[in-house]
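Removed: one protein chain of the complex. Kept in place: all other protein chains.
By written order: A, B and C. Residues from 1 in each chain.
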Amino acid sequence: MAELILFTIIYLLFALTVVMYLTWFERKFAARIQNRVGPYYVGRPHGWLQPLADVLKLMLKEDIVPEKADKPIFNIAPFLVFIGALLTFSVLPVANNLYISDLSVGIIYFFAVSSLIIFGVFLAGWASNSKYALISAFRAGAQVVSYEIPLILSALVPVVLAGSLKTNDIVSAQNIPYALYPVFGWISFIIFIIAGLAEENKVPFDVPEAESELVAAYNVEYSGMKFALFYAAEYVHILALSVLASLLFLSGYRGFYPNFGPEWIWQVLWLVLKSLFMLCIFLLIRWSFVRIRIDRLLTFSWRYLFPISLINLFLAGLWKIFF
Amino acid sequence: MKKEKLKEELKLEETKDGTLIFQKGEFYHVMEKVRENFPYLSFITAIHFPKDKGFEVVYAFRNIEESEIILLKTKIKEGEKLSSLYKYYKGADWMEREIYDLFGIEFENHPDLRRIVLPEDWEGHPLRKDYPINRAPLKYDYRKKPLLRREI
Amino acid sequence: MFKVLKVLKVTFKNFLRETFTVMYPDKRKEIPDRYRGPLFALTVDKDGNLKCIACRLCEQICPSQIITVSPSKEKGPTGKPYPEKFTLMLEACLACELCIQVCPTDAIVMLKIHGWAAESHEEMFLTLEKMVEYGKKYEKTASTASALREMQTPPRGAQISTG
Partner (left out) sequence: MREKIKTFESEEEIILNMGPQHPSTHGVLRIILKLSGEKIVEAKPDIGYLHRGVEKLGETVTYVQFLPMLDRNDYLSATTNEFGFVLAVEKLANIPVPERAQYIRVLFSELSRLASHLVWLGTFCLDLGGALGGGTSIFLFCFREREKILDIFEKMTGARLHPHLMQFGGVRYDVYPGMDKEVKKACDLLEERIDEYEDMLVNNPVFIDRTKGVGVLSKEVALEYGCSGPVLRGSGVKYDLRKAHPYSSYDKFDFEIPVGENGDVFDRFKVRMEEMRQSIRIVRQALEGLPEGPIASQMPVKVKVAVKTPPGEVYAAIESPRGELGYYIYSDGKPTAYRVKIRAPSFSNLSVLPYLLKGHLVADIVAILGSLDPVFGDVDR
């Protein structure tokens, strides 16, 4: 039992540092796309101390609570969002025997927990007692809910192919990138990416924090550590999504292992590599598309993504029966 | 070209630089004729002559197909009104508001003749020759004057 | 649907291009020689006395009227008058280079300095001593009055073909 707790602590610490350096990686990646250099001076060679500086700055920032805000809810909301995002890691195995918990309903648990985030977002929007935060919370809520369904449906395709909800079994069922083998595996992969972006309110779906209309997202009234929690939760969630994507579609930690050294290190390495690749796809899309308009946003999800992912799942089922 | 044809019809005389002069009285008659063959209003402006206490209002029209331009001028006295071109050209709306703002010339049946460039409570019309140039810049002082509630 | 990939191809192509930023404090962009710097200077001829003969042409032509020259009563060492006081209010300067173009003796000139800044209004108010001292400290730009004039004057009796 103690060994498991120790492993969870190490795993979560590792995840949090990866999240911290995810902000650094995103800024460097975006900078490189736009031909600039990105953080350079904090931590001489290439700004590797920048995330640390950000965290310290946010810690030292004064924590303002709006005077008419609903104090208890206002303070709980960021923690709720952060916990919702962090719990998703419990079901993501790092190597075939290294995992926090091997739930038999892994994927469903993942999406159930990540819906806590929407709950937190609504609370934040409502409690900060500002018109803009409320409107953007509604928009965020509507958007996340309407894109959750295509996300789950497209995530179910590999589940159907592998025949079990357990993440380990899905990974072991894919000797080659098995889930991508049939054609609808590709379609579900693309839908997963698009819906994943929408989940995260990232461009081109960042309507809740569109500056031209609203001032900022639902966390407009937060400052200091609470804002850091929101910010970290967003990155934890995007990391979890990309790890899940690499587990479901790119056969997780499987790949050729050179025979020297313990095997699980190579598996971890493979997983990190693949989720990094997934992250690059998310970021590349993020930095090359313009924002979609509010009324097109919802119709796009209900009119195109939802039916396609439904048919896709049906085809996967048929294909599974005959082969 | 169209300019000569127009000159004969309306019997307007022409200055040495080619601008046609018409009397304020026959404003509609001239503008009706101009409307047919010059569909594009380029700009309207005014010049202040303190000597004979009046203004000269200059109109510029263009004909897109033959790419030809004509300028029309008319003299009006201080305080006289001029009828607005908004009926023929919607673009004249802002141009006439600017002339009213900077010169003080009123235009009849103009949709909403307000100051366009200067704040509502500005006294005087800057582009007049008798407008003092080296006046001290207006210092806005909340204590003296309450914040102006502007109707929209 | 596949047009979207073209969009990603473009961003990816830019991803591979080398960066454009110049690391300012370490590496500086080289200043072209016709540079119109924000700073002025009064030049000094070989044996140290001012080239400026206080003809007040620059004071007259300046669009924002920010130059004031007060000529001296008696003649200077070179037999020509010299300015006792020469002030230039840098805040309202348009950097239009007219004062430099009209100066008969190449006296006033712009300096090749990129990041010059002043903390207070007094520093922006250039006096004679400051301008002479700046003239010694910083490098002059190539577009002095004579250079500009020699570039602009049409050769004697040239046939102006207006084409």
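Assume a residue touches a chain if its C-beta (ideal position, glycine included) is under 8 Å from a C-beta of that chain, and two chains touch if they have at least 3 such contacts.
Everything quoted here is computed from the prediction, not taken from an experiment.
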| item | value |
| --- | --- |
| Visible chains in contact with the missing one | A, B, C |
| Sole contact to the chain not displayed, among B:Leu12, B:Val58 or B:Ile76 | B:Val58 |
| Candidate in contact with the missing chain, chosen from A:Asn35, A:Asn97 or A:Ser115 | A:Asn35 |
| Chain not shown, touching residues in subunit A | 30, 33-36, 202-204, 206, 209-213, 286-296 |
| For subunit C, the residues touching the chain missing from this view | 3-4, 6-7, 10-11, 13-14, 20, 32, 34-36, 57, 60-63, 94-98, 101-102, 110, 141, 143, 148-149, 151-155, 158, 160-163 |
| Touching residues (missing chain, whole complex) on subunit B | 15-17, 19, 39-43, 45, 47-48, 58, 60, 64, 67, 69, 71, 89-91, 93-95, 98, 102, 115-119, 126-127, 129, 131, 133, 152 |
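Operating definition for what follows: only the chains that are shown with their structure count from here on.
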| item | value |
| --- | --- |
| Chain contact graph, described as a line, ring, star, complete graph or other shape | other |
| Distance from subunit C to subunit A - Cα centre to Cα centre, in angstrom | 55 |
| Subunit C: positions in contact with at least two other chains | none |
| In the complex, subunit C residues that touch subunit A | 7-8, 10-12, 14-15, 17, 19-21, 23 |
| Subunit C partner contacts - residues on subunit A that touch it in the complex | 29, 31-37, 40, 284-285, 287-289 |
